[in-house]
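To start, I am sharing the structure in question, which I have written as structure tokens.
Here's a slice of the assembly, chains where they normally sit.
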């Protein structure tokens, strides 16, 4: 994950959040779950910082979006307690695994601070900048 | 748990994983839950490392396979939140407690990275090398 790509994602995510009138934290990790870039928009609750990080961490560590992870790491899913591994993971949407057009995992993005539906939408708009 | 026994288990587990066409992490602990040996097969998602460790940890700390632990350490089980003790445990299959023919616990093995059914099968094949 190049910093230039991460910055383009941050800019797109922040612009969309402003358009929606919400304040979010945005965390971008590389393919090995190390931080590349992060921003917290003015007014986002402090607890949201770690949520954005954990959404991104969940996505890249298991190569799946956090909304999909939620289906298996849930008491009624096939791998209940999976969310207790790796320092605690997030079983709801807003974290996306990012891949090249060939399918290689290059990192992840986590968005948190709005409703889950908006967090997911913002993350997708950010991720789309990688395709340009 | 002798290192030579652990290495024989790793070799058998890796061979079976390759035969099944899956990539897994394999963690072997001694009777006091300390690491003896570990391998990560090329391509396994990074999140799986901790899952393999926690499966093995769950098995040896409670002297039961993690699939059995899942029945009690679950919101609908008799000891809900047991899975939150000891730094977080795993309530799904792939961790086996290992015993001598006399029933003495000598350690555990945890396998993760394939579907749970395959993880369990690989762990059993590895454990069988202790009987030879």
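All chains are identified by letter, namely A and B, in their written order; residue positions are counted from 1 within each chain.
Quick note on the criterion: contacts are C-beta pairs under 8 Å (C-beta built on N, C-alpha and C of every residue); 3 or more make two chains touch, one makes a residue touch a chain.
The structure presented is a predicted model; accordingly, all values stated were derived computationally and were not measured.
Whole-complex copy count, one sequence throughout, 2 copies displayed: 4.
Here is the rule we use: only the chains that are shown with their structure count from here on.
Its C-alpha atoms superposed on subunit B, subunit A is turned by 95 degrees; the angle is given in steps of 5. If you average the Cα atoms of subunit A and of subunit B, the two centres end up 30 Å apart.
Contact residues of subunit B toward subunit A in the complex are 45-48, 50-51, 54, 70, 73-76, 83-84, 88-92, 116. Across the interface of their complex, subunit B is touched by residues 32-33, 58, 60-63, 75, 78-82, 84-86, 88-89 of subunit A.
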